[in-house]
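The structure follows.
Heads up, one of the protein chains got dropped from this complex, but the rest are sitting where they should.
Read from first to last, the chains carry the letters A, B and C; within each, the first residue is number 1.
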């Protein structure tokens, strides 16, 4: 009889796998990250086998204690991984068998790598979701702190990157808090959908052995056990949805990064980035570069790419498990790691950033940002908005031709464009008046902004 | 004084926009789709202005009735759009002003196109979410109907596109029902997050006029009014999230399409596609092509591309509104439309597809799909799984070398590989036995499958 | 005998295609764009059939003249398309048969829609390549014209969006000319690879009829006939490559758009966008928005999405033709059209944009952009660069602390940081000196810039 393969799965094989195939198909170089999840999952599985009478109590103890020992060694960096064992699951199982013999040979009863890897990956993702959610909350707190610290500061509000209307700097901070809150909400929903345990699906069809999937699900803190074994081993929705959530985070913080890169430029010069968060140039001695913000913006591409990757991989895959799915780990791990790092550093950077109140104030004097206030002033005097808009447009044109601010114009000059303008007009002109006069829900009115600061203080403390 | 621009916003302009710029920047050729939303939003806005004393009751009536009239004309195809008015919002407002004069000039009070378009787009998306959710449910019902109709049929279950273990055809159908159910769940979450009304944000900062954002929100069936005006006009999260949900749907149905394309091939030949859902060849007279499934699979690329589009557009955009956002409509509309069409036709195709029971059965005889059952048989006799797996591997190798099925081997021959194999082994061999012996939660056991069929019957009827 | 299908390919079908399938699978609503290509290709094919003795001269004349007639009707908008005939190819062939009977029935001899559509699509793409290449050249000329018109103007050069070193505005324009030149080069290579005629591949295997693929290739101005029929009908490389080339164009012009959006902001205020290329706000009377640049930047997402689309569609498609390929047309047509429109309008916008020399000059006074010049000054006096870099860094720190420019410091003060600084240092300080002192190949030295202006003048005129 021909020599059998050394692989744990090698029974039907007469020849060993080619070494270059081993190189190509191994995943231990990246899925070793799953060791905690794999050990936790295997212990729960062993306990279930015990409960169902498929292994003895002593088997279970031997398995559990040895798995913990292996886990501790991996944690300490003393465990020797072997590429021959392909992946983290086989490396751990092989070590277990090597150490305790027969009980170890029983661990994989009523289990396949297909449901095992799905379970490990869900445990990893669930924990990554919790971690990113925490980082988002810290970042919200940092933004809130800036809002409170600089609650009086007015900055230009932009549309089309043109001066539009003055707003409170705090209002800008609050806008980003809103975005990150939607991100947290998305993560919660993703976690809820993920939290179904795939163990018990085995290869794809479930098991003929008397197992208890509900037991394992509870042990691993899932909300429920699988309801369809084919789906359980082929489903990677949770991974794609998590990476999508990360894309949204990356997109949001890329917007903040862009805004602050502008504000840190020599031309805007609204904010003061802490020197310890900047770098210099290898050639230009004067440079103080906002690299952290640029890298945060730049990493957006990576996260988007990870989403493209996963979606592409899953397109058109028939049921149930296909090896293509091994490729899910790279984009999942990378997106989680990159967004986590970006959020952590951004939170610190935000905390250390000051606003240059005077520069912002002087910028607020440019661009006729009080024109809308003037139009609303006329509306309150009964002028239809479109008529008022047109009259103010003409006033702006006139003021611009002589390079004057609206508040520097004489009332008589304004009145040439509309008879209803009178001395009280100066109560609406100028950035401070504009901001103070806002009154609508969600506006940049000081009272509204304060109301939201209070709201977030309560919510983020809870 | 220089001639003023004809545009509603043209007060400060001395020169008309260049015609080629008008061509380039117009959106009426695609955003006319939003006319119902725009009219509904404008009526709610006018009613709010009335309530807040900013327009009179007669103004409000004139606005509302004329807007309804315009809506009816657009519906009937008799309204004349003018590219000069750029977009659907300006086209409708211009017609209103043209028809009723001064009251029309007041409609845009305390409103900007920025919050108006955000509102219209949310209304459109909300309705598209509801429509896709309904199509998903219909598709689930069609799958469920196939599961029930062919509840006895066994097909090969695949991993790595190789015969793995036999499963019930109904179990396969149920797997897809699970996927589509997650899709529905995602849509519900997306709808919940979307359902905040942006009206009242105006351009970006809110309004100095005494408006009531809560009133408008209620009128338009939103859950709440905006909480931050900058965010309200710059947020397109809802559009990206919806398109992402559509990507997941497209991905799921591309998997079904791929599977059925395989099953419809001359080699698999498991299913019978209705001739009315196939097309012929312009050159090969014998062809009966499953084009519908191919197009469903092919359209996945479009939907993925729409997601890439939106994410790219939003990357690094500073606050608040930027014109780049106009480009959100194409991918949003296209993804909604393509996935909707795919789901509708797929549902019909599913309903008309038969399963070729005999072909499936004969396929189940190939590939040693009962090997795992044999391994589990030994486990139940006390053999550690890894030992049993290895022994069965050797049996399969032996059987394959003489081209025999396991159930055709003599017990004695099997016993050479493991002494615990006895006559009762034939109760576990063969596809029918395999399926009947499954017993775990979520497995392809007939009872489990029936339990899920019942579950879905109840849930989908509700 | 059962009724036959009405379709041209309906011989083996007993039932008609379902109307909703007809709706779902039709492509006439978008592939009608290919009518010129289809008619040109069919005429060449008919002439080949004549040459090879497969149709008579009178057949050929009838076919050619009627096809021209149909083409003229489509051009004039008087031809009636029928969705029943699915696509442009069948619509035209059906009309031909309807008008001339038997000769029309012979046109499709030794041809399939598979090679026909591949041929039409290549003809369309080839012509789109030529069109985009022409638009790129026009855009280069517009940039060159700006470079010459404002050849004396100095602007801040940025790295990390921070003031780095002063450069000539012309040098900036020349940088974009380089980018667009690589785009043109890529299009040339794409065209060369595309230019192989697929006609003669028929469905996938070639023909048993005595046809002459070289004849048709020559007639249609291809460089050669196909060399593998399977590849010929399944290859869409040319479409993906073209869309990739368009992504690169879109990326390049998004960079220019971003730069000019910054330069048009109230803070930078370096350029003067022509009013006829800007739009106003529906609410803010003072706004003059650079929408064209924003839309150009925003459309980048569309083109990227089109590439994602095509690549996704092609992934994992087995040979030979699959209906998924019908979906190639949307992204191909859309990318071609969007980039074409963007280039055309950008070229005009560039031509009308002025540079605000004084603002740029005053900006050049900020940010210590002459620090590198000072470091190089010391290098020329024999100081190792790293030492010189460090000394100048300290000088900048000192100057910044008292808010002085380097050129405003006293020599003695500078000498405290390095003894080799003497009075001649003022020959290297200040933006004008910096620029005038550059001398390296490809630098922003006036002579180098002029050399490149001359180069491009010659090359773009040729």
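Everything below uses one rule, namely that contacts are C-beta pairs under 8 Å (C-beta built on N, C-alpha and C of every residue); 3 or more make two chains touch, one makes a residue touch a chain.
Here the structure is a predicted model, which is why all the values come from computation and not from measurement.
Here the missing chain is touched by one residue of A:16, A:47 or A:145, and it is A:16. When the whole complex is considered, the residue among B:198, B:316, B:331 or B:384 that touches the unshown chain is B:316. Among C:78, C:402, C:440 or C:458, the one in contact with the hidden chain is C:440. If you put the hidden chain back, the residue from A:69, A:148, A:272 or A:324 that touches it is A:324. Counting the whole complex, the residues of subunit A in touch with the unshown chain are 5, 7-18, 20-21, 23-25, 89-90, 108, 111-114, 116, 202-203, 274-289, 291-292, 294-295, 297-302, 304-313, 322-327, 330-331, 341, 344-345, 348. Listed by residue number, the positions of subunit B touching the unshown chain are 156, 159-165, 261-262, 264-268, 280-281, 283-291, 294, 308, 311-312, 315-316, 363, 366-369, 371-372, 374-375, 389-390, 392-393, 395-396. For subunit C, the residues touching the chain absent from view are 1, 4, 8-14, 54, 97, 102-110, 114, 157-161, 164-167, 171-172, 174-175, 178-179, 182, 185-186, 189, 193, 200-214, 225-235, 237, 240-241, 244, 247-248, 251, 254-255, 257-259, 262, 297, 300, 304, 307-308, 311-312, 314-323, 372-373, 376, 379-380, 384-387, 389-394, 396-397, 400, 428, 434, 437-445, 448, 452.
Note that in this section only the chains that are shown with their structure count from here on.
Annotation: 23 Å between the Cα-based centres of subunit A and subunit B.
Within subunit B, the positions touching two or more other chains are listed as 8-14, 108, 114, 202-203, 297, 300, 304, 307-308, 311-312, 322-323.
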